[in-house]
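Here the complex is missing a single protein chain, while all its other protein chains stay put.
Right, subunit A next:
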Amino acid sequence: MSQTGQSFFNEMLNGSDVRAAYRSLERWHRDMPDELRSLKQHEAEQLFRRVGITFAVYGEGGDPERLIPFDMFPRVFTHEEWRKLDRGIRQRAAALNAFLADVYDRGEIIRAGRIPEHLVTNNEAYEKAAVGFRPPKGVYSHIVGVDLVRTGPDQFYVLEDNCRTPSGVSYMLQNREIMMRMFPQLFLENRIAPVDGYPRLLRKTLASVAPQKCDGEPTVVILTPGQFNSAYYEHSFLADLMGVELVEGKDLFVEGDFCYMRTTEGPRKVDVIYRRVDDAFIDPLCFRPDSMLGVPGLMSVYRSGGVSICSAPGAGVADDKAIYVYVPEMIRFYLGEAPILENVPTWQCANPDDCKYVLENLHELVVKEVHGSGGYGMLVGPKADKSSIEAFAAKIRAKPQNYIAQPTLALSATPTFVDEGIAPRHVDLRPYCLVGDSIELVPGGLTRVALNEGSLVVNSSQGGGVKDTWVLAE
């Protein structure tokens, strides 16, 4: 059982017994002949490729349209397990939004001395252009992706929050579609809560934050950087499921107090923009003069209440890795509640004592760049050789404020198909919480799995795959 040099929790097992939630799946995989399995695996790949679910990787040679490997063995949560996650995620999404509303307003949490001011206002993601403007319903982050890992039957940790434009929800939806199509029997043997309400909820959430100047049914659009973006498929998939236009910057223009899209019948007013572009590419007049992706003048329309932008410009300050440490504090401060989900203990290298500890214990820590993402620019101490540890130590000494460190967690594993049958592989979980005039969460999320034996890195760019994620109905 021990492949990473330490023991870990196998979600299928309780000691040597198969847990009730996994019994039918255990039977299913045992009864499946090898030929059928490879046939189904092939069928799944064909389905993904035919509907065009690929992620684009440009500039690395090879096929620019790659498939994320799909593992057919589902991951299962019981109803009770999910209930706790559900409460914890909603709580976190509420606190993160309260924090954003506060730091762009009076900054009470800073005045109260609960979060150091420089972490907020010196943060790259802190948007001065957003100060003093309250977006509709006071919501900044409308889709909050909370990345969770598990280390034991009852022990979950939040690894990070994603308040800007978390991606991957299309895989949550498609993984389910494909499993239902290939193995309908499993869905009769297990009562699995559906996730297909997500697009409707997303549209409802976006419509609920239409600007005040919008009368009547709001026009919602998704703003994409275009077909060469790695998540382009997801953008078009969501637009299709919601029945809204998928626009690029060049499709939009500002005139007077409003934003319009260019249509075959002339200009049409746009009320809510679900943007899948970074802040820097929203408006070249306000952010980056060299941006070809933005819409000149959009920020001033936004600030005068002519259009809503989701997530709100500046929302990124809440999901920064340096701010992450303070989320439990936010929950206590704004909601007056005890945090339901725990943070991973984190050392901040900006703090000299922490930095000293980190440098002395690099071989057993995971070190991340404060602004990094995608699993790049990180050090996994127990997996690194001496020279790369030393190289990383030099980088930390040069710019300690750029790094945080966490203990190497013994991530849980779930059964995953491998050549010889099934084997435990490490997983994480990203549920997608929607925040508008109410907070909504579909029962499920995206499970990413590190397909390489012993690996803890689940990112698709580095050998990660995906799985269908079940929440059993009550």
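Here, a contact is a pair of C-beta atoms (placed from the backbone, for glycine too) under 8 Å apart; a residue touches a chain by one contact, two chains touch by 3 or more; residues count from 1.
The definition used in the following text is that contacts and distances are computed from a predicted model.
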| item | value |
| --- | --- |
| Name of the absent chain as recorded in UniProt (options "Bacterioferritin", "Anti-sigma factor antagonist", "Heme-copper oxidase subunit III" or "Putative alpha-E superfamily protein") | "Putative alpha-E superfamily protein" |
| Touch criterion as defined above, residue of A:261, A:322 or A:409 at the omitted chain | A:261 |
| Selected residue (touches chain absent from view) among A:45, A:196 or A:251 | A:251 |
| Where the unshown chain meets subunit A, residue by residue | 49-52, 226-227, 236-237, 239-240, 245-248, 250-251, 261-267 |
